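Coming up: chain A.
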Amino acid sequence: GPKDSGGDAGSADGAGGAPKKGGTLTVLNRAPQKQFDPARLYTSGGGNVPSLVFRTLTTRHRADGAEGTKVVPDLATDTGKPSDDAKVWTYRLKDGLKYEDGSPITSADIKYGIERSFAAELSGGGPYLRDWLIGGESYQGPYKEKKGLDSIETPDAKTIVFHLRKSEGDFPYLATSTQFAPVPKAKDTGTKYAEHPVSSGPYKVVKNTGDGEHLLLERNPNWSEATDKERHAYPDTIDVRSGLSSAVINQRLSTGSGADAAAVTTDTNLGPAELAQVTNDKKLASRVGTGHFAYTNYLAFNPESKPFDDPKVRRAVAYAINRTSVVNAAGGSSLAEPATTFLPNQKPLGHTPYDHFPAGKTGDADKARALLKEAGHPDGLEITLTHSTAANFETGPDVATAVQEALNKAGFKVKLEGLEDNAYEDKVHSVKDQPGLFLAHWGADWPSGGPFLAPIFDGRQIVKDGYNFNAGRLDDAKVNDEIDAINKITDHDAAAKRWGALDAKIGEQALTVPLFHPVYKRLYGKDVKNVVISDWTGVLDVSQVAVK
Partner candidate 1 sequence: MTAYVVRRLLGVLAVLLVLSVVVYATFYLAPGDPARLACGPKCDPEQIRQVRSQLGLDQPVYAQYWHFLTGIVTGHDYSTGTGVRHCDAPCLGLSFQSDQPVTDLIVQRLPATASLAAGAMVLWLVIGIGSGLLSVLRRGGVTERVLTWITLAGTATPVFISGIGLLMLFCAYLEWLPFPTYVPLTDDPEQWAWNLLLPCLALALLESAKYARLTRSSLLETLAEDHVRTFRAYGASERAIVGRHALRGALAPVIALTAADFGSMFGNAMLAEAMFGLPGVGQLLVHATQTIDLPVVVGLVMVTGAAVAIANIVADVLYAVADRRVALR
Partner candidate 2 sequence: MTVKSLVSVEGLSVSFPSAGGPPVRAVENLSFSLAPGGALGIVGESGSGKSTAAYALLGLHRGTGADVTGTVRVAGHDVTAAGEAELRRVRGGVAAMVFQDPLSSLDPYQAVGDQIAEVHRIHHRGVSRRAARRRAVEVLDRVGIPDAARRSRSRPHEFSGGQRQRALIAMAVACEPRLLVADEPTTALDVTVQAQILGLLRELREETGMGLVLVTHDLGVAAGNVDELLVMRGGRAVEHGPVREVLRAPREPYTRDLLAAVPRVEVRRAPVAASGGPVLLEATGLRQEFGRGRRSVTAVDGISLTLRAGETVGVVGESGSGKTTLGRMLVRLLQPTAGELRYEGRDIGALGERELRSFRSELQMVFQDPVSSLNPRRSVGESIADPLRVAGRLGEKEIVARVRDLLDRVGLDPDAYHRYPHEFSGGQRQRVGIARALAPSPKVVVCDEPVSALDVTTQAQVVSLLGELQRELGLGLVFIAHDLAVVRQVSDRVVVMRGGCVVEEGVADAVYERPEHPYTRGLLEAVPRVV
């Protein structure tokens, strides 16, 4: 899923008093906004900084906690009218929508924006449009195929109709992504569009320099607050500075001198060392928000390779895991929660608690040893754990060594195979070369069980000659049918229950060993007000923040 994080819970209000308009908000980020073309962005819920400039058909509800996982209308009047089988979705645009230059936003612009994202020049977005729209799999974008996509109809300037190949109850969630932002065809400059995209949101791009490193956004006078219930746009100016190290960002946020007092970050977490420091300081601790984002870090098996073809060996691994040391390696109990389910522990995704192979806090080495013996390895078993050498807690060496240590205690002899990040990605996602055991992670593209479970466990999504995410090679007709059935449901709560049940069922096969769900601690400046952290992104929402 997208590298970004998601969130929930304990948001706090910064400095007291009601939020007012005005001032400059500084955003201190690590990753530069290299991609600022709505076609190329791969975001969850329209992203953070991008959603200040791009409005989409629907958007995420800007509210604290679980409320924030709801999808709400943005440019459209509602979240979409599905046909009975959820294969045709119809949207109507609100009245009075304008671009930054005052020209009106039409449904044709939205169609064009989506079509652009099919062009090879503008690759980078999610796979869903291609998979879901009729004709999407072969469409090459408007530069090569002027005719456009027939499966998107614009009967008039305010209506847009999507024709899907199969039932997709989650379509309103997809419509939150930036590909659903309008792009006026006359202003399209292809790959150069990102340098100055035409704003439909509350801010327009004044400056975009250093390959997205410095982004200066100013109020868009033609944005009408009346048509946008979600974004507040309190500050007059938003100054996004990126390319900073996380240490620098957190240090500056905590010191908060000058412009840094009115600063936030949309991509940087508090690291373990910083957390240890912050928790000692009451004032600082009150400026930390906690976020959750649907994410699971797990061990993936290749059940087609020895010795993991034997379920007993896989279960032995599951029993042996010491989740305390794994959680510590990932930054401690404040930054990670031990996981026994594949679905993240969030209701909107349908989380149903289960623990099929209870390992306790520190692993059940005896049980694992017994299982190994049963499987015919009384003298232990030599295995290799593949991980990336990138210095992160997701697939990096820290968690790998923690896993190694626990497995060694349970009779395994674990060899670590650390690969350079690109080599790691290539290898673990290749059906041919996939290692027997490796560190993996998965995040949701939107807060629903579908994008979380389908790519990993849907047998029809095993990709032979490209990136494969179904590492467990599960191709079970019953699972596939259930996925199809849930996708037809447009009632989100009903769907969530069934996703949860499906997860618990698949879990019995021990195709993965869930390790932990990350938790995000976000520090913000001392003058920042109206802090909102939703369970959708896990990040403090820039569109809500005020600095006066």
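Note that contacts are C-beta pairs under 8 Å (C-beta built on N, C-alpha and C of every residue); 3 or more make two chains touch, one makes a residue touch a chain; residues count from 1.
A quick word on the picks: all candidates are chains of the complex that A comes from, given by their letters.
Because the structure is a prediction, the values reported are computed rather than measured.
Visitor: Candidates 1 or 2: which touches chain A in this complex?
Guide: Of all the numbered candidates, the touching one is 1.
Visitor: Taking the touch rule as given, give the residues of chain A at its contact with candidate 1 in the complex, in rising order.
Guide: 1-3, 34-35, 40, 42, 116, 119-127, 130, 137, 140-141, 143, 188-192, 194, 209-213, 241, 243-245, 247-249, 251-252, 255, 257, 419-423, 425-426, 455, 463, 465-467
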